[in-house]
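Sharing a structure below in structure tokens format, with a few things to ask.
Yeah, one chain of the complex is gone here, protein chain that is, but the others are all in their spots.
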């Protein structure tokens, strides 16, 4: 299906934590096409952003023809997005990327770190009610924490102190996890991939992007013996296929 | 006397014509040092201007410890200045440059074009009441016109149609002009210099500036056999000294 | 007749706008009609397939883009087998194939092979990619090598033969003259400048390969200077690129001596860049009652 490119107004915006912003955008056709794992290329429709790149942002929620994105302030581009108010314009390209594959299993673990939260949160809302889902989320401190089942922070300001991967082995053991979905910073994903080897594991990768639509090969990651594009071949990959050493 | 470098709030601002803005800044010490011909290097104290040059802007009025600048929107820098509201910050360096020399004569002609208006308007307000002063001002159209004695516009939308220099010969003849001050675009100044040869004529030159304080030699203009800096040796020069051919 | 029609050697261009190799794909035709382009330039193809450079490969600086793609591509066989037929079916505009070899012989073999394929209007010989260790680079900086290579290649084809030059040279004039003497029918410039960025927090290079290629807005003054210098040095028409975002940017290049311009990095920030460029250019020419050829090289 073809990718859309539009400029739309922000219909709602709030600040769930300092340094984060949730932007709501209404577009029934686009919203209907979003599934968990997909992302959009977004940028603020502002003069000082005219010559700057779009930034990949996951679909965070979809509700009645509206899509939400949760953006963390990191650099130039995300700062501009976070400054948007209702009524301001957003330029977008999407929906982009593949989706988390859904398997018919019972016990599912979601592991997110930092801005890996939004796509897994969306995924959680779409998993069949019959499955038992545990969402483990970690961040640097309490202000990087959003609703989930188990929390940990590096500075101990919320949940248990440490890395999200510290908790994974016991969670897996205690809950007979059959399937893992993950998204977050690469070192976390790398560590996680080692830990859950043997269990089906789908990971959504982050990569710096230029085009977002598969033409520039800038977002490539080592998968098997070749480089695959996160924007077009991903962002979701089977963790077993990724060459974690080269990443 | 040493040059100051400050960030000050805009205390008042208005839009005398679309595309122009008058900014008032209060600083008793600086205001007391301003004489006609001097200028400041100004820039908007805004993040997107951080790495951009200051822009030279003439002192337009001085009143009770406040200085006014009249800025025309031309490019990036002047646009940012024109967007300023009372309370916004301006970064300034100054006062800079020399001054119009005052001669003890009766009949004085001021000729300005475009943004040559502000310094001559300030000069007029400082000339002795005993002198007879005629201020001739020209611009592209009615929206480039400000209070003066004789107006002309290129499109004829205010005053007489044509160039300001078209009117000069008759004004000089009819008023026995003994001294000319001018400021404006270079082609105008060049033509004027030829016309009024023989009459003392002081001209304030415009030049692209980087430092504004005499270190970079970027604003040099051909004067006699050498290049002089508009920012430090000028901006006011004796028209007879300028090598108009090379300019 | 259109005011903005132009020529690049043997190829007519209308509009006088194309895309920078490696920054474009037919995916963009989801966003605008291909006829807004005067020709299509493929991503550079190499003889063998290339996996490309280690990650990360991209970083956006204050004023441009760093990249170290390393010519990831399926190789000549893959290109001819899959990409070329697809492009042939899809394109209604001339196709210029960009290619690069690791030796002069390989360049020649590739051209011979491509000559047998239908649907190719011309070639862009990439002797200037800064992101591959052996390929391209030694060629693009040495006038003698460029002369010899171009001479061999020009014997093998009657189609448009553009040589794409590196800006990272002591004398663009000499390299341009070498390509002209060798029989190139036009020049393309600039490829990316050397670039680098470091994460000041950690001391880590932003790009896996450290030194990489720099493009976009911040390279425009350099690209303009080199376009002007090359245009002064040779009679060949020039396909200019480097930081062109708007029709105003494009006008600067036409005045400096470009016959055709290409949009590269700008596509990534504005997928309508090409359309807006062509519209703006036509508006400018109409308003002033000019033809494009009246302004090419007319900087004063």
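As written, the chain order gives the labels A, B and C, with residue 1 at the start of each chain.
One rule holds in what follows: a contact is a pair of C-beta atoms (placed from the backbone, for glycine too) under 8 Å apart; a residue touches a chain by one contact, two chains touch by 3 or more.
Only a predicted model underlies this, so the values are computations on that prediction, with no experimental measurement involved.
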Touched by the hidden chain, restricted to displayed chains: B, C
Among C:108, C:156, C:181 or C:196, the residue in touch with the chain that has been omitted: C:196
Option touching the unshown chain, where B:140, B:216 or B:240 are the choices: B:216
Candidates C:61, C:117 or C:282 - the one touching the absent chain: C:61
Residues from chain B at the interface with the omitted partner, ascending: 2-5, 43, 50-54, 76-77, 93, 207-211, 213-222, 225-227, 246-247
Residues of chain C in contact with the chain not shown: 61-64, 66, 141-142, 168-171, 193-198, 200, 203-205, 210-212, 214, 217-222, 224-226, 228-229, 248-249, 251-252, 255-256, 284, 295, 298-300
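Following the convention adopted for this analysis, only the chains that are shown with their structure count from here on.
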Approximate Å spacing (C-alpha centroids) for the pair chain A, chain C: 35
Averaged-CA centre spacing for the pair chain C and chain B, given as whole angstrom: 46
Sites on chain A at which at least two other chains make contact: none
Junction residues of chain C, two or more chains touched: none
